[in-house]
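What follows is a single structure, and I will ask about it in a moment.
A protein chain is absent from this complex, but the other protein chains hold their places.
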Amino acid sequence: MQELLQQVVSGIATGGIFASLALALVLIYNAMGLVNFAQGEMAMLATFVALALIDHGMNYWIAFPVTLVIAFAGGIAIERVVIRPVERAPILTLVIVTLGLATLINGLAGFIFGYVPRAFPSPFPVQTVNILGALASYQDLGVIAVSAVVLLAIYLLLQHTTVGLTMRAAAHHPEASRLLGVRVSWMLALGWGLASAVGSVSGIMVAPILLLQPNMMQTIIIYAFAAAVLGGIESPIGAVVGGVIVGVTVNLAGVYLPFVGGDLQLAVALAIIVGVLVLKPNGLFGRPSVRRV
Amino acid sequence: MLTRIRNSPPRYWLVVVVILFFIGLPTVISSFQASEWAQVLVLAIAIMGLNILVGYSGQISLGHGAFMAIGAYTFAILIHRYRMNYLVAIPLAGLLTGGIGFLFGVPALRLSALYLALATFALAVVTPSLIKRPAELTGGVQGIILPPVDPPPAAGAAFTALTGTPMTSDQWIYYLTLAFALVLFWLAWNLVRHRAGRAMRAVRDGEVAAAASGVNIAGYKTLAFGISALYAGIAGALFGLAVGFVSPDTFPVSLSIQLLVGAVVGGLASIPGPLIGAIFAYFLPIESNQWVPAQTWIPSQIASTVEKAGPAVTYGVVLILIMIFAPNGVVGLVTAGYARLRRRLRGAADRENGQMPPDPQTV
Partner (left out) sequence: MALLELEEVRAGYGPTSVLHGVSLSVPEGQIVSLLGANGAGKTTTLRSITGGVQWTGDIRFAGRSLRRMHTEDVVRCGIAHVPEGRGILTELTVDENLKLGSHLRRDGAAVRKDYDRVFEYFPVLRERRRLSASTLSGGEQQMLALARAFLTKPRLMLLDEPSLGLAPLIVRSIFEIIRTINTEDQVAVLLVEQNARLALEMSSEAYVLEVGRVAVRGSSSELTGNDAVRRSYLGY
C-alpha cells in the first residue's frame, strides 16, 4: 500500500511534466486546429538554453524564467517565419511543416550541443519526506509544485486577462474577432510563444531525470500526445488531468505489470492514444464536434 | 505536328528510357554503388505505398517505417526460422503486412487526418521497443542476421556475358529489387487509372460527394491502407535482403520521416514522384555529407557541424521549404512548367493562324 502511494505520487510528478507539454499542444491546437509535432523538440532546445545559462553561472531560479522568456520569443519567431507562410494551407501541409521543424530543431541541437547526454541540475534535494506514511521525494514534490504553478499561471492568463480573452476569441472566431479589432495573426504568434514557454517547462523538469540530449523529448512528446488526446485535445484542463492520468497509469503499469516493465511503457501511451481516438475521440473534456469533411 | 506533341505528352518513351537506364545501370557502376541504388529502389517502393495512401486517398501515415519493419521482420523470420526461400518470403511478407495494414485501416477510418497523423507517428516511435520485446522471435536488440544470397546461375551467366565480370550478390539483389519496383509501379499506375483509383481520388477530394455518387468510402479507404502497407512490407523485406540483417534500430522514426520527405519532394499523387523522391531522400544526406567537407571555401568548423547535423537539418529544411514554396513537389513544378510552356506554344500557334487566344480573365 505504501509503495503504491509512493508510485502514485511519483506518477503525478511525471504527469505534471506530461501536462505542461500537453498544454502546449492544446494551446496551439486551439489557436489553429493543428497538432504541433515540433513541440517536444522546441522544449528540448529551450532546455539546452537553460543549461547553457546555468553553466555560465546563472542561478537556477533566474535561469528558469529567463529561459521561458527566450522560449516565448523563439516560439513567436518560429510562427512568424515558418508557420505564417502556410497559415491557410491544408492541415496535411501544416502537419508536415511541423514535422520538418521537429527534424530541423533536433538536428540543430545535435550539432550545436552534440549527442552526449548531459547531466542537468535539479534545484530540489534528493531526500525524501514522509507524507501520510508514504515516502515522497522532494524532487517529485518540487516538479509537482512547479508544474502546478505554471499551469495555474496559464489558466489565469487565458481566463482572466484581456490578452487571454483576445487569444481565445481569435482561436474560435477569427473573422468576428478581426471586426472587433483583434489582431488575429498576431494572436496565433502569441499562442506559439506561450506554447513554447509552457512546453519548455516540461523539458527543464524532465532533464534531471532523463539526462539532456537531443532525443530526450522524443518519448515525452508521445506521452504528451496521449495526455492531450485523453483530455480532449481542445481542453486545457483536459490536458492537465490527462497528463496526470497518463503519468500515474504509465508509472503503475511499469512497476506492477511485469509484461510492461520499463521498456513497454511507451506502448501503454500508444494504447491510450489509439484507444481514446477509436472509442471516445473527444476525450474526457472535449466537446463533441461536427465532423468537417 | 505541334498538335500531336501537345496531345501525347512524352510519356511512354520516357518510361522506356528510365527502365533501360535502370537495367543498364549496374553494368557501369560498382557493385557497392549497385547496392546503394537497390536501397534507392526499396525506398521508391515504400514511398509509392505512402503516396497511394496520402496522395490518392487523402489519409496520412507518419509511421510507414513501422510497416516496413513488419515486412522486414516477417521476411527475416520466415527465412531464419522456417528456412523459406527468399523469393517466396518477399511476397509473403508483403501480403502479411498488407493484411495488417488493412486491419489498421479499419480504426483509422474513424480518425480525422490530424488524429491519424498523431496515432501513426506514435506507432513509429513505439515500433523499435515493440520489436525488441518478443526476443525469441525477433532476436531482441541484436536483431536477425540473414544469410547472403547468390545470384541464380542463369542470371549470373547473362550478366557475365554482358559485362565480362561475374555477378555479385549486391548486383543480383539490385535486379531483384528493380523487378519488384517495376511490377509495383506498374500496378500502382493501373490502380490510379482505373476504377479503384478514381474512387480513391473522389474520396480524397470530397467524402460527401463521393458517398453521394455511390462510392464505398470505408471500403476504399481501408483498401488504400492495405495496399499501402503491402508496398511498405515488400520494401521492408527487400531492405532486409539488401542490408543483410534486421534490427530494431534499422527502423527508427527518422525512417518514416525519410519516406515522408521522399513522398513530398517527388510530389504526391504522381507516379514518377516516388522514384524522384527516393533518389533525393537517399542521396541528399550522403551527398551533402561528402560535398560540404570537400569544399575548401567553407570554414572547417562549419563544415564539420554541417556534417554532424547531417540528414536531420537538411530534411527539416527541405520539408519546410517544399511545403511553403512547392507543395506539389518536383513533379508538380515540372507539370506546372510544362503546362505553362504548352499554353505559350498554343498561344503562338493561334496567333499564327490569325485566331485570338482566349482571354484568361473571362474564362
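In this document, chain identifiers A and B correspond to the written order of the chains, with residue numbering beginning at 1 in each.
Quick note on the criterion: contacts are C-beta pairs under 8 Å (C-beta built on N, C-alpha and C of every residue); 3 or more make two chains touch, one makes a residue touch a chain.
Bear in mind that the values here come from a model prediction, so they are computed numbers and not experimental data.
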| item | value |
| --- | --- |
| Among the chains presented, those that the missing one touches | A |
| Touching the absent chain when the full complex is considered, from A:Ser177, A:Ser196, A:Gln218 or A:Asn251 | A:Ser177 |
| Touch with the omitted chain, as defined above, among A:Leu5, A:Ala169 or A:Ile209 | A:Ala169 |
| In subunit A, positions touching the absent partner | 162, 165-166, 168-169, 172-173, 175-184 |
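Throughout what follows, only the chains that are shown with their structure count from here on.
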| item | value |
| --- | --- |
| Separation of subunit A from subunit B, taking each centre as the mean of its C-alpha atoms, in whole Å | 33 |
| Touching residues on subunit B, where the partner in the complex is subunit A | 54, 60, 62, 107, 110-115, 117-119, 121-123, 125-126, 129-130, 132-133, 206-208, 253-254, 257, 260, 264, 305-306, 308-320, 323-324, 327 |
| Residue ranges of subunit A in contact with subunit B within the complex | 33-35, 37, 82, 85-86, 89, 91-93, 95-97, 99-108, 110-112, 114, 218-219, 222, 225-226, 229, 263-264, 266-267, 269-270, 273-274, 277-278, 281, 291, 293 |
